[in-house]
Structure formats: C-alpha cells, structure tokens
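Here the complex is missing a single protein chain, while all its other protein chains stay put.
Let's turn to chain A:
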Amino acid sequence: MSAPFDGVWLVFRRELVTVRRTPGYAVLALGLLVVLGGLVAVGGGGATGFVPAVVDLLLPTEVLVPLLAVVLGYRALFADASSGELAVIRTYPVSAAEYVFGVLLARTVALVALVGGPFALVGAYVWLTAAPDTGIFATHAGVDSPVLFVRFVALVVPFGAAYLSLSAAVSTIATSRRSAVALGVLALLAGVLGGDLAVLRSLSAGASPSGIAESIAFTPNGAFRGLVFEHVIGVAFAPEGGFVDTGRAVASLVGWSVLGVVAAVAAVAFESRVDVAVERLRGRLGR
C-alpha cells in the first residue's frame, strides 16, 4: 500500500460490496419504506404536510432506525472474527483502527442509503401530495416546509450511526452468531427504552422536571427526539424552543458513535491480550 488510508479504503470497498450483495438489506429497506409510507397514509396522507408527517414518523423512527442500524452492525465486526478471516487480515499491513474505520464507514454509507432512501421517498410523496403552502421553502415559524423534512432526515443519520457503531462494538465480545444477535437486541432495548426509563426513574426519585431538557440529551434517543422537537416540529409550532440543548444533543449523538468506534478498535486490537491476561490470572490463582 502506498498511501496511509489505503487500508481503510480497501476494507471499506470490500465491506460495501458485501452489503450490496446481501439481498436481505434491500428487503429491510423496502420494509422500512412500506412501514413509513403506511404510517404517513394512516396519519392523513401526504396532504397534511411535512411536519405532521414527521410527527407521525417520530416514534416509529426511534425504534425502526435503531433496529435497522443494529441489523447492519451486529455482525459487522463479528463476521470476520468468527470465520477467522480477521486473523488473516491482521497479517497484512492493516491496523485495527484502519480495519474498524473501513468496516464502519462502509456500514454507515449503507445505513444512509437504506434508511435515507425510504425517508426520501416518503418526503417526495409528501411533496407531491401536500397542500400548496407546504411547497414554500421557509424555515420561519408557523410555515410547513420541505426543509424541515430534510432536517429530520439529516438528524436520522447520526442517530442511526450511533446505534450502528455501538452494536458493532458490542458484537466484538460475541462468541457465536446467536450471542451476537442477543447482544444486538440487548443494545437495542437498552438504547430505545433504557434512557427514557432512567429519566422516568429519576423523576420519580424526586429530580426536577426542569432538568429533563438536559438529562434527555445524554441518550441517543433522547438527543434525537430533542433535536427533532427543537429544529423540526418546534420551528412550526413552538418557536420558543427549549426542548433540548442543541450542542449537548449533537455532542451526545457524535459521542455515542465515537464511543462505539473506540471500543471496537480497542476490542479488535487488544482482545487477545485481554484473553491472555485472564489466562495468566487463572494460572496464578490455580497455583
């Protein structure tokens, strides 16, 4: 390899081809499109406008996007590790970081396509069927706009990316495909339900409701929901905002993604050493 990022690029390309040749992912995207389209139709159809469509889609998005991200991520790193191909790849001049970056970057691009595509089609459907005033490009209060839907889709991507990298990181400790699935489901449930349950518990324990805007930003779902309220729904209906601290919520989404990447790199780089340390400890205790 001649350039420093060649390893990332080659792993990225191989991973993207793998995703492209896995028909199941396209089926999932089609399923997502059907569900999203159905929800918008049930909610009054595209004629209601972009923001009502976002309101209809917000809660399902908080479950469906993490689900699709976990499906994309739960075997991303586990597949090569379990087949033994990672051991082969590591004999080549590819560092653990290059390998993980390459894999996760490709999976993120796939996520953008598989999630962004159905959302874009739903947006196009709203565009074509919405009442005339929703076609106005405006971001000021009280006016529905395609820009708001684009913002919503733009927020969906980092939200899904956080789940993708976290599920990939969790998959590095899986020992079988079954345990990889179980860990992926666990990560999904912890993310989708855990944060909100923790906030509810803190409220029941006497925490001030005024602190919700701060604490909710720490979980991926809370950060995403807060940003959607602040920059999509609130723009049209509650311009005073205050749903979430934007900087904190963005940092939270980015932070969860970075945490997943760092944990995955550490696992790929040091897993065998941790294993050896455990064996040494076992040996000393056994003596």
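Following the convention adopted for this analysis, a contact is a pair of C-beta atoms (placed from the backbone, for glycine too) under 8 Å apart; a residue touches a chain by one contact, two chains touch by 3 or more; residues count from 1.
Here is the rule we go by: contacts and distances are computed from a predicted model.
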Checklist entry - Absent chain per UniProt: "Hydantoin racemase", "Phosphate transport system ATP-binding protein", "ABC transporter" or "Branched-chain alpha-keto acid dehydrogenase subunit E2"? => result "ABC transporter"
Next on the checklist: Take the complete complex as the reference. Which residues in chain A touch the chain that isn't displayed?
Outcome noted: 1-2, 6-7, 10, 13-14, 17-18, 21-22, 79-80, 83-85, 87-88, 90-95, 272-273, 275-276, 279-280, 282-283, 286
